[in-house]
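First the structure, then my questions, so here it is.
What you see is the complex with one protein chain gone and the rest in place.
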Amino acid sequence: MKKWIKKVLEYNEVKLALIFLAIVVLFSLINPDVFTVANLYALVRASATNAIYALAIMIVMCSGAFDASFAVIGSFGAYVTMYILTQNGLDPHPAIVFLISILICMALEFLNWFMVSILHLQAYIATTGTASLLKGAVLVFVSTSYIYTLPSQIGALGKTYLATAVYGSGIESQLHVSVIFIAVMYLVMHILMTYTNFGRQVYAVGADEEAAERAGINVKRIRLIVFLIAGVICGVAGILRDAVGRFSLPNPAEVVGKENISIAAVILGTGNSSKARGSALGTLLGVLLMSFISNNLILIGIPSFYVELATGVLMYIGLVGQMSNRPRRHSAKEGK
Amino acid sequence: MNKRRLSNSDPDLFRLIVVTILIFVAMTALKPDKFLSKANFSSMCYQIPEIGLYTLAMMLILVTGQTDISSVAIGNLCTITGITIMSQATKNNVTGAAAWLYILGALIVMLLIGVVCGLVNGFTVTYFKVPTMLVTMATSSIFRGIAVVATEGNALTGAPEELTYFGNHGFLGIAYAMWFFLIIFVVVAYLMNRTKFGMELRFIGSNEKASEYAGINVNKTLLKAYVYSGVIAALTGFEIIARTDAAKYDYGGSYVNQALLACVLGATNPDGGYVRMACIALGLASVQFLSSGFNLLRLGGNVKQFAWGALLVFVVCFDVLNRELRRKKAIRDVAKKHNS
Partner (left out) sequence: MSMKKIVNIENMYKSFFGVVALDGMNFSMEEGEIRCLVGENGCGKSTLIKIISGFYPFDEGKLEINEKEYKSINPAESIAEGIQVIYQDFSLFDNMTVAENILMYSTVAGKKMFINNTNIKKKAIDTLKRINVSIDPDAYVSTLSVSQKQLIAICRALAQDCKLLVMDEPTTALTTHEVERLLEIVKELKAQGVAVIFVSHKLEEVLEICDSITIMRSGRNVYDGKTTERILSKEEIIYYMTGKQFSDKVYEFKSEGDIPLLQVKNYTLDGAFEDISFQIEKGEILGITGILGCGRSELAEALFGVVPADSGNVLIDGKDIGIIKNIEQAIEHEIAYVPDDRLTKGLHLEQSIADNAVIRVLGEFASRFGTLDKKALSEQKTKSLSTLSVAGLVPDNPVRSLSGGNQQKICLIKWLSTNPHILILNCPTVGVDVGAKSEIHDIIRNLARENGTAVVVISDDVYEIMQLCNRVLIMKQGRIALEKNIADTTMEYLEAALAEEKTT
């Protein structure tokens, strides 16, 4: 029995879940309002965008690359889509809206792939370039104005709720439809990474490119698919942000420049270490942890400007904690 | 003939000279009356130091093959602390030598913060072996977080006039800020080219493990580099206080990208191990010419943002292709020799 517990505790996801639970309990003790259904709904709403963006950067990091531009790409895709639709007075089915945005984001991630995988540029520097380029391009070549009236069908999606709950104070909180998006995308990603041939090959490429090539894996193709999937995810996340926020703007401040929240979530879910594999479940727990803390600090009486500090500290702990798992004499014993 | 020799023996420098001249000529042609005006040049003298100092801070780490994005966060943390101390002088109506005492005290505290921040980065990188980019992403959140918490997000002001005078005046027609920058640039150039530290840093950048086996104390040298980088960020903070008399947690966020651009444009190899100070200077000049030119053409921050990104992408792609071509040529030469 003891052995069983020990084995379960070795999983990073279990550790993370325990930390999450501990924080939830701690917060709830300070303010009982934290532990309510209403607050859970608010959490879903607040974390929807970051949760989905985190998946994009997770799969890229699992393949051993990096993308600093995912949030800009998502925002770019969504804003351009909304701009085209509103300028032309179109109001297509939401599926079409998502599709347009996804196609734009895929094209942009293709550019990243080309630089990272074909030209072998340092991923961080190349994608920082893409991010800066797009941030400026949308304002210079598209538009700088906010779009307050979204096409009505996609606007309706933003006002679709599944359930309503009430805080102790009587304020209502609603469960936004985006929870379905999160659930479906995490489930699909989990299956993709754990049970498919492709997922296994992504981990192989992330561990050792040369060994992966010898195993008959087409490394460039795997990376291409990885970046395209990241494009799909960004496309969805961008539109979802607009739907939840009910307006579209070129570089939304809670997304662009706040990439570190998603990256921190992935790192907490061990997407970074070469010895451990990033998983959808770990990432989800990471996102929940980050969102829960930033969302509820104010409820336990800590001013909201502590959020940035909390994000940094969590990310730091995630990075350092992971590395201390490494065996000490690793370099000497693995010599050829 | 002479030109050809230069282009062959030092292709990076030659290319940058051409690029800088091209940008200069283009901007002159577009706005001849304004670009060549004295006012433009003196305003450039006030702008170069900030971006230039951050570039130096980033370059020191880029040489080791890593990207440090925390300099601006360190700089802002320093300006906030510095201005808090200095504003005591203004509040208490202290002037003259006594005010300088406050300024000096503030500078020392700022430098200490720079050292501590550098140590935090360096320690995490060397001890836990985490990529610098991720470490500094986390630590810059922490530094910025501390700055936000300390100021509640507000801008601070109130530096003594004794200091701000130097931030807004010049000596021999060149801004004091520029002199300040030039001195630090020369010191850093000396450090990189003429000292054991600079050479060892380059060795570490091209192969960390081999450096260790050659008896270089890798962790100590890297730690030094991070501390120096932190100190330069702190000095940047000092210069910013002098010039703007303001401190805010999110000041100059775009400097990270500009500094990165100036570094790679200045032929610093992002994979580590190669840096040319002359190229850095030219890279900086090009970025500044462009920036001033855009201002004169009344193109706003958006265009600049776009241009910086596009240039960064273009320069790194070009560098890779160029290096590949050079390598292929070298291989062909060797093969030719082998066959003959």
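Observations
Should a chain be cited, it is by its letter among A and B, assigned in written order, with residues numbered from 1 in that chain.
Basically, a residue touches a chain if its C-beta (ideal position, glycine included) is under 8 Å from a C-beta of that chain, and two chains touch if they have at least 3 such contacts.
Bear in mind the structure is a predicted one, so any value in this text is a computation, not a measurement.
Looking at B:81, B:211 or B:268, the residue that reaches the missing chain in the full complex is B:211.
From the set A:74, A:129 or A:206, the residue in touch with the chain omitted from the display is A:206, counting the whole complex. Annotation: of A:110, A:146 or A:195, A:195 touches the absent chain (contact as defined above). From the options B:35, B:102, B:185 or B:203, the residue with contact to the chain not on display is B:203.
The missing chain lies against subunit B, touching residues 194-197, 199-200, 202-203, 206-207, 209-217, 269, 273-274, 330-335, 337-338.
Interface residues of subunit A facing the missing partner chain: 195-198, 200-201, 203-204, 206-208, 210-218, 274-277, 327, 329, 331-336.
To be clear about the criterion, only the chains that are shown with their structure count from here on.
Across the complex, subunit B meets subunit A through its residues 67, 124, 128-130, 133-135, 137-146, 148-149, 152-153, 253, 257, 260, 264, 270-271, 302-310, 312-313, 316-317, 320-321. Listing the residues of subunit A that touch subunit B in their complex gives 66, 115, 119-122, 124-126, 128-137, 139-140, 144, 257, 260, 263-264, 267, 272, 303, 305-313, 315-316, 319-320, 323-324, 326.
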